[in-house]
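The next block holds one structure in the form of structure tokens; read it before the comments.
Missing here is one protein chain; the remaining ones are kept as they sit in the complex.
When the chains are written out, they are named A and B in that same order, and each has its own residue count from 1.
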Amino acid sequence: MTVGLEHYLVVSALLFCLGLLGVIVRRNLLVIYMSLELMLNAANLALVAFSRFTNNLDGQVFVFFTITVAAAEVSVGLALIVALYRKRQTAHVEDLTTLKL
Amino acid sequence: MNLSLLSHELLVLALGLGLLLVDLWLPVPAKRKLGYVAAAGVGLILLYSLFCVQLPASSPVQYAFGQMYALDGLALFFKRFFLLAALIVLLMSVEFADRIASGIAEFYALMLFALSGMLFASSANDFALLFVSLELITVTFYVLTSFQRARVTSLEAGVKYLIIGALSTAFTVYGIALVYGISHTLNFGLLSGVAAQYGDNKIFLFGLALVLVGLGFKIAAFPFQIWAPDVYQGAPTPVTAFLAIGSKAAGFALLLRVLFIAVPDITARWSNLLIIISGVSILYGNLCAIPQRNLKRLLGYSSIAHAGYLLLGVAALSAAGRSAVLYYLSGYLFTVLSAFTVICLALRGVEGEDVGGLAGLHRRSPLLAATMTLAMASLAGIPPLAGFFGKFLLLKAVVEQGPTHPGYYCLTFTALAGVVISLYYYFGVVRAMYWPGEAADLSPIVVSKPIRLTLYGCIGGMLYLGLFPNGLLEAANQAVKLLR
Partner (left out) sequence: MQDALFYTFAFLTLMFGFLVIANPFSRNPVTSAMFLVLTIISLAGLFVLLHAFFLAAVQVLVYAGAVMVLFLFVIMLLDLKAEERRKIKTLGVVGGLISTGAILAIFLSSLLKAPLGATQSPVVEGGTVALAKLLFTQYLLPFEIVSLLLLVAIVGVVLLSKKDLK
């Protein structure tokens, strides 16, 4: 059986769920943030695969936007995490207790 | 292509970039006053929008950049809404400026950039524009939320918003990927033509659901509300206010566009889902608000409940329901912004924004106390204020749909129960102000002239919308005419 759209989508879904699992299970802010990048990458893979198999370039343009937005988001996010670390000496979700949950 | 269609956005961006530049040459003491410049600029743009921008009757929708950007009644309504909200928030920010250690000019500029994101969002007619404008709003709010770097709460709120915001982004992008993959288009106009034929395609529906999850985070509806109380509490007060009204309304603008312009045929089958989310949001927000002592946190929970009320109008799936959403949002604007302005002024020295900090407010500043009382009454839905008539319209729209689906009657009952519950905690706030308990600080609060005008304006807005609803209702009906 030749590799088709379904195969790529299964890979992308698995990667998305791996990322989601990481967000839920891991407690280190940086690792959570990396898991979120995994989820975004999974979405990018789905977009590129759809774009290829439906002969339509719009999906690839969209991936261009998500990559740029992710870069901007990561830079702000990491600056924020560093600022928090300077204040609290922690990068751990469970230590974020000043605001009660 | 017609760039004049984007005049609102371009003017706001020019103002924002101008502020960033002017900041370089200004002496430090003068920077705080830049807020008045920004507010005046936004006010002028609002006047320009009200008096110079009109949609020609012959073509109710005008497109720019292909079909990317649509200027229609709905977009224009929301643009004016966002401009008014930003105007009040900027005036509030000037009062707050002394609590921001550094970078006040950037604070104003970032507010304007967030505003431009909202303006773009209100015109989004394509998933690409939806995504980037949503991200512009979100990323700007990451920075704004954590602006008081000296306070741990502000930073923690920023980090929480960051993680949840990035999660919602991932859901949105994946959803867009699936919708695009099945329908081969990102454009709402083209999508509405083909959506009906994919009504049974599970992948398409799954993708659409993921997009709605992303928007659900923005409007803070149950079960995507977990961030709201923490972020509302931790963020600087003007940012909380802008988040409560601007970000939420942007979410609703996009929700209305996706549900009723892009995929109206599919939305019609999702009434059950919308009814459940709306009802649970109302109950959850109101019940969790009861034990809260922190005023901003209380308003955070109440904002979840109000997202539920607003979803009533969406769930009704009728034109009356949609125009009620716009009407309710307008009333909510005056109500919430006046409440946050009072918090910003009255709880200046109170750590933790405890409700008890309001004690004796009627002696310190009768105007602030009166405004807060009216705001709480309007949030609770007491006649003759805007909140009452808005809730009345929403419930009327839901009851009208009752014969088609028994769930609508249950929803009406739930919403009424929520209103009754909310009376308790809203009047707890009012009682805290007038209760003759021991107030630590009875020094009178100085209310500056611009804020005084703002508060009069907000009170006027609440009363006007409650007493003479016809003018705005007519405008709202016009705005939703093109939605299906």
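FYI, contacts are C-beta pairs under 8 Å (C-beta built on N, C-alpha and C of every residue); 3 or more make two chains touch, one makes a residue touch a chain.
What you see is a predicted model, and the numbers here were worked out from it, not measured in a lab.
Touch with the chain omitted from the figure is made, among B:H8, B:R80, B:R149 or B:R364, by B:R149.
Note that of B:T140, B:S271, B:T414 or B:T454, the residue touching the chain absent from this view is B:T140.
Contact between chain B and the absent chain runs through residues 13, 20, 28, 64-66, 68-69, 101-103, 106, 109-110, 113, 116-117, 120, 126, 128-129, 131-133, 135-136, 139-140, 142-143, 146-147, 149, 181-182, 184, 201-206.
Even with one chain removed from view, chain A keeps its contact list with that chain: residues 2-11, 13-15, 17-22, 24-28, 30-31, 33-35, 37-38, 41, 44-45, 48-49, 51-58, 60-61, 63-65, 67-76, 78-83, 85, 90-92, 94.
To be clear about the criterion, only the chains that are shown with their structure count from here on.
Separating the CA-averaged centres of chain A and chain B is a span of 27 Å. Partner chain B is touched in their complex by these residues of chain A: 9, 16, 19, 23, 29, 32-33, 36, 39-40, 42-44, 46-47, 49-50, 54, 56, 58-59, 61-62, 65-66, 69, 72-73, 76-77, 80-81, 83-84, 87-88, 96, 98-99, 101.
Only residues 127-128, 131-132, 135, 139, 142-143, 146, 149, 152-153, 155-160, 162-163, 166-167, 169-170, 173-174, 176-178, 180-181, 184-186, 229-230, 233-234 of chain B touch chain A when the two sit together in their complex.
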